[in-house]
Every structure is written in structure tokens, then in C-alpha cells.
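Reviewing the structure listed below.
Just one protein chain is left out here, and the rest sit where they should.
Now for subunit A:
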Amino acid sequence: MTPQLPGLLDAEAIRKDFPVLDRLVHDGKKLVYLDNAATSQKPRQVLDALSEYYERYNANVHRGVHTLAEEATALYEGARDKIAAFINAPSRDEVIFTKNASESLNLVANMLGWADEPYRVDSDTEIVITEMEHHSNIVPWQLLSQRTGAKLKWFGLTDDGRLDLSDIEQVITEKTKIVSFTLVSNILGTVNPVEALVRRAQEVGALVLIDASQAAPHMVLDVQALQADFVAFTGHKMLGPTGIGVLWGRQELLEDLPPFLGGGEMIETVSMHESTYAPAPHKFEAGTPPIAQAVGLGAAVDYLSAIGMDRIAAHEHAITEYALRRLKEVPGLKIIGPDTPEGRGSAISFTLGDIHPHDVGQVLDEQGIAVRVGHHCARPVCLRYGIPATTRASFYLYSTPAEVDALVEGLEHVRNFFG
């Protein structure tokens, strides 16, 4: 029997809000959705906000005097207020809507590439990332480095899946302009030591960008407490729709740094010779924004806040602790990343003997269990640990201990099949 774990939410009640969780797959098997690090499911409240927006308010924002245009603008800007409160931003004008975390990260890389001193990234300067970044926080910096001649450096990983900061003073130096790292790894689950990294970056006057894509959905995110300069995250992993992401940035930086995309909405005046720009956040939001998606994300953070991010974190901690314990009982299973529940999130990667993760994922799928297999857009991590790929189970507020049990049973079946 599945034990009662301390800290669990009433997941049965929560699950009633998520229509897709009732789905049956493969001829009547109950869906066990353990791919939340890739994207979360959406509650009825978010789906309703989306359809209500289109059914009642749809108009373009910031550019009409008619009723719908004003209402749509109020809804869009209202979503900005909700996000600002959710991340404890000092000002709503520091919240920029993008299409996803990747765009947010690329936006910062491009701002810095085009910036003047003292922010400018050029051939005399250095960029610092880590070996556990998602490709979205690697490739934009490789591009910036190739275009500017700046040197790209990174922190390596320890054998137990944590950042190796033993050489922090050699990695982050007086030449460093930007340190960009993930708060929670999407492949290893590791929660990174923000304070040590921020302190060192501040010592040398480097900016800090935190990729909070795997943090915002799962824990209290307070941009002031983090003391970073920029924080990026993506809506679809936190109950929101696809097509909406967020970049938070400190106000004075957003004032100083140049825009990246040009277009409608981001200007003050335009002549054929030159233009002046709107103040942030609009300066960084060229063109018609993802309006319905922003409204949907606003509904998502309402939903999360009503439950409480601290309670969601406690729920996931309990599930993760139970999952780690149960997974360790599976013969041949090796956890890639921290194998205790301290200092980690709820994404758990593993290998199972020499059975390839594709085969693990396929046989699990036949039993209705959805996991992610592959390198999880973090191929350098697989190279670091000498494995081609992993299987990853990742949990959320609606995950239950019974789903952990289903996973463990499913893995037994996989072993028998390929054994």
C-alpha cells in the first residue's frame, strides 16, 4: 500500500481541475503523466481564462479607444501585475513578456551584445555559464561569443550532480560581464547555490541572469531575494499556455540597455531617419504581444498562489523523497544527479542497466506512463557522465505517491521485457 506522506496536498481534489489527467491511453490505461519538466498540464481555470478572453474581449492592445481594446489592454497589463506580484518584483515595469524562456535568454544575450559600456560584451570580456544548462542557456552565449569574440567559460559538475565551484575565482574574474545559470537543473534536478554565485559576480561587477524555468513552477520565486539582475522563465511549465515567457530585469538596466527587436509597440516616435523608444517593458515587446497567453499565465499564477508555492514545494519534496526511495529499490537503476531529496527539485533522471532510455520510455508508454527520454536539451550533462541519454520522471502539484508506485512497477516490466 502507498504510504501517507507528510506535506502532501490533496492531489485528488487538485486533479479534478485538470481535465487531461482523466484521459485514458493505449486502450484504456490510465494516464500517469510524469513529464512535467517538459511541460505542465493546464487547469480548467486557465483554459476558461483563455476562451473567455477570446469570447468576450479579443482586441489588439495599447492602440484603440474602443471598449474591447481598453478591456483587452487592462487584462494584458493586469497579467503583468499578477506576474510582478508572483515574483515579488519591485516594479511591474520590470516584467517583460516574451514567447518563452528561450526568447528571454536570447534577449539578454542580444541586449549585452549591442550595449555600450559598461555592459558591452566584446573580445576583451568573458561570459560564464555552467555545464548543466539547458541548450537555451548555452547556444545564445555561444552565438554571442562567436559574434563578439568574448570568451565563453563554464563551471563543471561534480560526480554527484552539483556545480563544482572549487575554482570560482578563476572562472568568474574581473573580465566577466555576465554570469548566467539555471536555478534548478531540468535534467539533474539540482538546485544551485545562487548566493555564492551572485556574491562572486557582484565582487567583479558582472551581471547575473538566472534561468528560473524549472524553479518558477515549483517554489517561491522572489527576484529581490535572489539579487540577480535578470530572471527568465517560461509559462507553459507553470500551468500556463505555450507562447508566453517572462524576462524580469532590474529597472535601471532596462533603461540603459538597447532594444533587440524593433517594431510597433516598442517606440515613442518614428521618423524615416530615426526612432525613439518607449520605456521598459514596452521597449522590449515589439509587435502584437501574446495577449491571450499572458492572460492565461495570469490565471495560472492565480491558481498557484491560491494553493501557495510553499505548499506546492512541500508536496513535491515529499513525492521526490518517496520516488528516490522507491526508485533505488529497482535493480540496475542508477540516479543521474543528486540521489537524496536535499537541494534538489522534482525532476529525477536515471539509467536502467544498459537498456536504452528510448526502450524504457516506449514500454512505460504502453502502460500509460509518460516520461521523457533523451538528453533533455542538456547534452553536455550526458557527455559529462558518459551516458547517451537518460529517462526522466518529473512531478508536479497533482502528482501522487500512487503514480510513483506505477512508475516503479512499470520499470519492473521494462526489466523483464529486455532482461
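Here is the rule we go by: a residue touches a chain if its C-beta (ideal position, glycine included) is under 8 Å from a C-beta of that chain, and two chains touch if they have at least 3 such contacts; residues count from 1.
Note that in this section contacts and distances are computed from a predicted model.
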{"item": "Among \"Nitrogen fixation protein NifU\", \"Tetrathionate reductase electron transport protein\", \"Phenol 2-monooxygenase P3 subunit\" or \"PadR family transcriptional regulator\", the UniProt name of the subunit that does not appear here", "value": "\"Nitrogen fixation protein NifU\""}
{"item": "Chain not shown: contacting residue from A:15, A:62, A:175 or A:379", "value": "A:379"}
{"item": "Sole contact to the chain not displayed, among A:295, A:389 or A:404", "value": "A:389"}
{"item": "Sites on subunit A contacted by the missing partner chain, in the whole complex", "value": "356-359, 362-363, 373-375, 379, 382, 388-389, 417-418"}
